[in-house]
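Every protein chain except one is present and positioned as in the full complex.
All chains are identified by letter, namely A and B, in their written order; residue positions are counted from 1 within each chain.
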Amino acid sequence: MNSNPDAIIIGAGIVGATTALSLTNAGMKVLVIDRGNVATGTTSAGEGNILVSDKAPGPELDLALRSRDAWFEIQEDIGGGFELEAKGGLVVARSEDGLRSLRTLTAAQRIAGIDAQDISITELRALEPHLSHSITDGAFYPQDAQCQPMLAAAHILRATKARGGKFVSGANVTAITTNDGAVTGVVTSQGTFNAPVIVNATGTWAGQIAQLAGSALPIAPRRGFILVSAPTRKIIFHKVYDAEYVANVSSGDADLQSSAVVEGTQSGTILIGASRERVGFQDGIDFEILRILARQAIALFPILADIQLLRAYRGFRPYAPDHLPVIGEDPIFKGFWHNAGHEGAGIGLAPASAQLICDGIFDRPSFMNPTPFAPARFAKAAAS
Amino acid sequence: MELRHQVIVIGGGPAGLNAAKYAANAGCNVALLDSAPRLGGQYWRHTGIESDDQSRHHNFDQGSLLMDAIIANPRITIYPNTTIWSASVINGEVVLRYKDGAFITSRLILATGAYDRSLPFPGWDIPGVMTAGAAQSLLKGSGVIAGKRIVVAGSGPFLLPVAAGLSSHGGKVVGLIEAAGKFAWLPEILSLLQNPAKISEGLGYLLTLRKAKVEMRFKQAVISAHADSDGLLESITVANIDAEFHITSTYSINCDVAAIGWGFTPDTSMAGALGLKEEVAADGSVVVAVDENQRASSAHSELHIFAAGEITGIGGSALSLAEGAIAGLAAADSRTNLRDLKKIRRKARRFALTLQRVYPIALGWKSWLTPETIICRCEEVTHAAIQSAFTELDADDARSAKLMTRCGMGMCQGRICSRNVADLLDSPDADRIKGVYRPIISPITLGELAQDGLL
Partner (left out) sequence: MITFTFNGVELTAREGQSVAAALIAHNERITRLTRAAGKPRGIFCGIGVCFDCLIIIDGQPNQRSCITEVKAGMVVAVQDGA
């Protein structure tokens, strides 16, 4: 590189890619660095759901609502190629209790600005003809969308490069240099790069990168498995899940939580995800979890019993103790920005998170108050 | 159901049969599993009707003796029609799942064999284009001649029994097209003569082919195939090629079947699922790494996992038999002296390497492709799609290419295309090994997966 970039982004997952595009569009010269290739981290394990339905009112929902629209703006901006589709989400209740809490949730969500429709059994059947007959109630969320995350990251990075950004793959960041309380650059397995702004977009590994600079972030892995079926004719039309899922998402429990989210993709496969458990970076496949996911999926759609399972894979969600992403400047080092810890919603939340980081770096007001996501919140929690 | 056995052998081909026999004779209770309804693997594939089987096979006597001995052996339980869909290690034991339960053991012998290696070319997806092994399996397993006008093509000694088998059972083989030169074996003559049995087998096939007036052409390859209005194979374009497999001139042949084989690819999926060490062999295929006693290398050192036959490197049935015997004895902790078996194995391995030198597969096949040529048959991914993922989306490794184009994501899980994609991307060895990892070895239905009470 002839001259130093304005900003270095560590991590070429969906969060790093969208951050790179935002900063580039705002006029900065960016350099994206990853130890692997584009989207070789958790982004390649994500299902690509862009959900508003699974969030209760609060800062994360505000972020999700903006992000959902921002996805379609990115598609406009760079020309798509990543299977973005507003297919709509269907949340079903399978018990009296489940139904009661679902109705409470949709009421609150409507106030927060989500199009959450309580629907009747006839509408339910019209939306998903193969749904189990034991299911009689649900809510429909037309805003729920989806994309193919790896393709999204790759296309966003392609556009970034076309607009002057650079990407170095296979460069492991081993040190972050600082001077007088501000970051100055990164040392990698492929040389040293300097810039006054460094964005830590390393997802599940963001704690390690923070440490390299001498700061800290409490981000841990939360493992998840996904099942992929053989291609079939179209039998599932939306993203369908049990209302229980919403409770699992926000659970702080380390044990296994699982409630199947079932959806058909443009490639004809059916995705069934996803379990959640905090077991560190534990490798291998846990077949008991695969069996649970299969059971739950069949409970929603009995027709799935005859569909073949083709693949199964796992990923590690970047998880912060309060389930909120970490978006903002490091409390210790100037110019060091974190954009990480999006847990099971990083694909959905990436574009708006990038916008918050960009507005932060340019020190201008954004679409929402970023304070709930500030990295400083952990330092405060530790102090008190 | 959970079934425990002292030694479990997966694969009932030459390697697995011999492994089961030797382990049982050394005193172990053995389970022999195969997804096929009958034992024999690829080499001794048979219809089970005696009159057919004797006539269609070279060396079937040896196979039927071995299979009869195994069926009669009280220490061996045979599980036919049993496909293992996943394998993992739980509490220091190997768990092998089939659709209604699991086999459990601490001594496992993998002998899952190989399948034909295919090279892509325009039209290779037209019905009528098939592997040489497919034509062979139709004949040996079902007694059916693959077509009315058959071209056998590709490279390697396997083309001879295929063409000879078809023509001696009434099939019309309108050409045997070999990529190597007519005298490619000459520089290796001394080492070939070390194996007179194989040489005489080969000469026998040549005699059959001459009697049937099958024309053999050398330094040629099938580089495209053409369909009739029904979409079925009507003709092929054959090219004269140089040593790099680049085209020098072309002509065409009318045929309804082109049975094409470029050697074999080991099926190491089960070894990969168990995390066994794999490596790239001299011929470029990914194989299971084994020691002197056919033992594979696992992070779980308490386990005794062995691999034998084509999954440790392509070498034919004689090598598979020797490796199977050694693995069987080693798995049984037998104190039998392995020296003689190891000598046979050494000789067979040397012969296999010689053949690989005689029939090399050069990368010039890439020049046969057009942008529209299908590379991944399952997901219908074209050469152009892979190229554009490479140039525009930084998909320069097999995994990225797969996730961005879907090549290798279909029903065969990359078994047919992953090697070719790795060659197209000039992938390093580590990438090739990762590229064959598939935790679900064979598809099962979600209903089967969802059953209660299974491991």
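We adopt the following convention: a residue touches a chain if its C-beta (ideal position, glycine included) is under 8 Å from a C-beta of that chain, and two chains touch if they have at least 3 such contacts.
Quick caveat: nothing in here was measured; it's all calculated off a predicted structure.
Put simply, the hidden chain is in touch with A, B once you look at the whole complex. From the options B:I71, B:L207 or B:L232, the residue with contact to the unseen chain in the full assembly is B:L232.
Touching the missing chain, out of B:V129, B:L209 or B:A296, is residue B:V129. Contact with the undisplayed chain is limited, among B:L209, B:C378, B:I433 or B:L454, to B:C378.
Checked against the hidden chain, the listed residues A:E73, A:D97 or A:D306 yield one contact partner: A:D306. Not every partner is drawn; the one left out touches subunit A at residues 230-233, 268, 306, 308. Listed for subunit B, the residues touching the missing chain in the whole complex are 35-37, 42, 47-49, 115-116, 118, 125-131, 133-138, 141-144, 146-147, 230-232, 267, 377-380, 410-412, 415-416, 443.
Assume only the chains that are shown with their structure count from here on.
Those residues of subunit A whose C-beta lies close enough to touch subunit B in the complex are 37-40, 44, 150-151, 154-155, 157-158, 167, 169, 227, 229-231, 267, 272, 284-285, 287, 290-291, 294-295, 297-298, 304-313. Those residues of subunit B lying in contact with subunit A across their complex are 86, 88, 97, 275, 379, 389, 392-397, 399-400, 403-404, 406, 409-411, 413, 438-440, 443-447, 449-451, 454-455.
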